[in-house]
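A short worksheet on the structure shown next.
Yeah, one chain of the complex is gone here, protein chain that is, but the others are all in their spots.
To keep things simple, chains are lettered A and B as they appear, and every chain counts its residues starting from 1.
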Amino acid sequence: MTEQKRHQPEPSYLVDTGKYKGLMAWLTSTDHKRIGLMYMYAMMVFFSVGGLLGVLMRIELFYPGQQFYGPQVYNGLFTIHGIIMIFTVVIPGLAAVFGNFSMPIMIGAKDVAFPRLNLFSFYLYVLGAIIALSSQFMGNGPPDTGWTFYAPYSIQTHTNVVAAVFGAFVLGFSSILTGLNFIVTMHRMRAPGMTFFKMPLFPWSLYATAWIQVLATPIVGITLLMIIAERWFRIGFFDPSLGGDPVLYQHLFWIYSHPAVYIMILPAMGVITEIIPVFAQKRIFGYKAIAISSMAIALVGYFVWAHHMYTSGMSTTARWVFSLLTFLVAVPSAIKVFNWVATMYKGSISVKPPFLFALGFIFLFMIGGMTGLSLGALATNIHVHDTAYVVAHFHYIVFGGVGFAFFAAVYYWYPKMFGRMYNFKMANWSFVFLFTGFNLLYFPQFIIGIMGMPRRYFDYLPQFTLGQQISFFGAILLAIGFIIMLITLFSKKGAKAPDNPWGGTTFEWRIPSPPPLENFEVMPEMGLNEGPYDYK
Amino acid sequence: MEHRDDIGAKLGMWVFIFTEILLFGGLFLVYAIMRSSYSNEFHQAAHHLNAFIGTINTVVLLVSSATVAMSITAVQKGNRRLAVILLFITLLCAAVFMVNKYFEWGHKIHIGLYPGSDLMVSLSHGQVMFFSLYFFMTGLHMFHLVVGGIILTIAMVKVQSGTINADRYVLLENGGLYWHLVDLIWIFLFPLLYLIT
Partner (left out) sequence: MHPETVHITSYRTHLWILITLLALTFVTITVTWIDLSALTVLVALVIASVKAYLVLTNFMHLKFESSLFRVFIGMVLAIYVLVILFTLSDYLFR
């Protein structure tokens, strides 16, 4: 790479150069960076709404007995909280935001392979979200099935399940098209000299993710269509009174929805893998092991779905098979954690906000992962199935894991996105609040879960009161932390960001901040002996 | 638009075909589970399907697949007229398929055999499953056939206008791939629904 000529800089992608100005210029832009940002803004709105719904649930749970709303409202709350958080925030999550913004630059491309398709998937995302949210205001009231839409209840309830299910279907379609786009992009548009094993590890994780998106999402798509057909035409696949089988629904649902967890977490792991070597100022330890473990997680993760169904009446054979596979999928995840720690070892670590969040990710992801193993074990699962323990476990993964990686990624790429720095002190405070609040909120749920607190109940026995109240205060701290973060990032303009504020080595740090529309003035190449993480 | 990547476009189409395969794969999975539970009833229920119409439709689809493939050859050889004729035959086949399906479904609906009908609910469990699968799978297949037909109509117009030519025909290739997918699914649907008597 030669240095950019700076005498006549190209206008950045944030400047409108097309025929439209302002909002229209964004809504019609096929630029991958702008689409990534649009996803980010949309997601922050949905995350705020979903978080608010979560706080509303915690208010109800502050004391035993009914406080403000009855069971029906509470059922509606956790259902829409789940739908928003799962389908509109964490599943598109890091892939849609940072995959769009950074991945093409990191592999040395001008854009994704199909820019217009990319914009189309963004619109499908918005459309799906609107349809899913419309379920709250139309028909016979908000759906009350939980985000899992388990049959046969989802085909019997009179609430507006069809809108929510169809919204999820459209969101799934958007996810498929994003995955398709990324696969082709990474196959066809890498910079000259960048072989697959010279590609940075965030794109690697996106590659693995994209395959799951493409191969798992259609299964839930067809399943959701079957739910709609059950409700409209009584086809009866999942209706025991017609000869159908509700357990079959659970199989089909989790064939997608477990791999979906890896759709969420793999890009998160990828981001952490980018951040840690930059702030440890060392080459990543075990590059190939991390790349391959991403693919291994994607592959094995496809075949662990039935560990959600140990208590559903499955055969004993299936239960031990899936338990075994569940333990196997922990191995590549552990390899990654090992490599991150080994990268930090003897590194010259500079503790900046992105790194703090990355550390937070490792800590929370470890707890989430370990408790996941106890859930994957057949005997303990029977005890804690459908308790608050499960709630704590998956929040540690999808919020502690994906959420914190998302925040880390925002702090990491923010200077590149907007060409501005932010206040480190404020960012550190946001970490303190988010991290403390998170643990206060979810750790007690492990304990009351083991004590027997069921999930999805609006009422509980008096012995769980203390745990629920600690959780409430955790939720408040968490909300404060999130607000501090928003203020840090969006309140006022910080100092102008240099091209490479952190000393990163991947391609995006070799171009101006914010990048010009076409990313590179001179298309980059990767030298024969050059790797993605060669530190000088 | 100086960037052009035909292999990339085809790769994208193939990846999309994979998602379609798994979309129908979900249904075939339901079929496999239901058939293993209700083997005999599936046999009896399949008697009610008209294997003759099914066979005609199989032949029609196979022919249409061959004509699409040949139309690509024609475009590659620069024979625009022949390519348009071959695509027209394909669309004609699609129309024949739809008309056959119309009569087939129409007859069943006429005698009151459709999901949710009184007759259907009164059948044995296995037969309900069979006919539900029949309607759902052939219905979804027909939807794909219509989409494929629209894509090929666009391709045909573009061949006629010369936008698709011997130098640039990836749209036709991708449309063809989609059409073959429709054919592929039918290749499995036909024996599993019509021929298990």
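The working rule: contacts are C-beta pairs under 8 Å (C-beta built on N, C-alpha and C of every residue); 3 or more make two chains touch, one makes a residue touch a chain.
Because the structure is predicted, anything quoted here is derived from the model rather than measured.
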Query raised in the report: Among the options B:14, B:88 or B:105, which residue touches the chain absent from this view?
Result: B:14
Query raised in the report: Just one of A:302, A:355, A:435 or A:520 touches the chain that is missing; which is it?
Result: A:302
Query - Full-complex contact with the absent chain, from B:121, B:147 or B:195 - result: B:195
Report task. Pick out the residues on chain B that sit against the missing chain. Result -> 4-7, 10-11, 14-15, 18, 21-22, 25, 29, 32-33, 35-37, 51, 55, 58-59, 62-63, 65-66, 68-70, 72-73, 76-77, 167, 173, 176-177, 180, 183-184, 187-188, 190-192, 195-197
Report summary line: Touching the unshown chain, chain A contributes residues 187, 215, 219, 247, 251, 255, 302-303, 306, 313-318, 321-322
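By definition in this document, only the chains that are shown with their structure count from here on.
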Report summary line: As the complex stands, chain A meets chain B at residues 110, 113-114, 117, 176, 179-181, 183-184, 187-189, 214-219, 221-223, 225-226, 229, 233-237, 242-245, 248, 252, 255
Query raised in the report: What part of chain B is in contact with chain A in the complex they form?
Result: 3, 5, 7-8, 11-12, 15-16, 18-20, 22-27, 29-30, 33-34, 37-38, 114-116, 120-121, 124-126, 128-129, 132-133, 135-136, 140
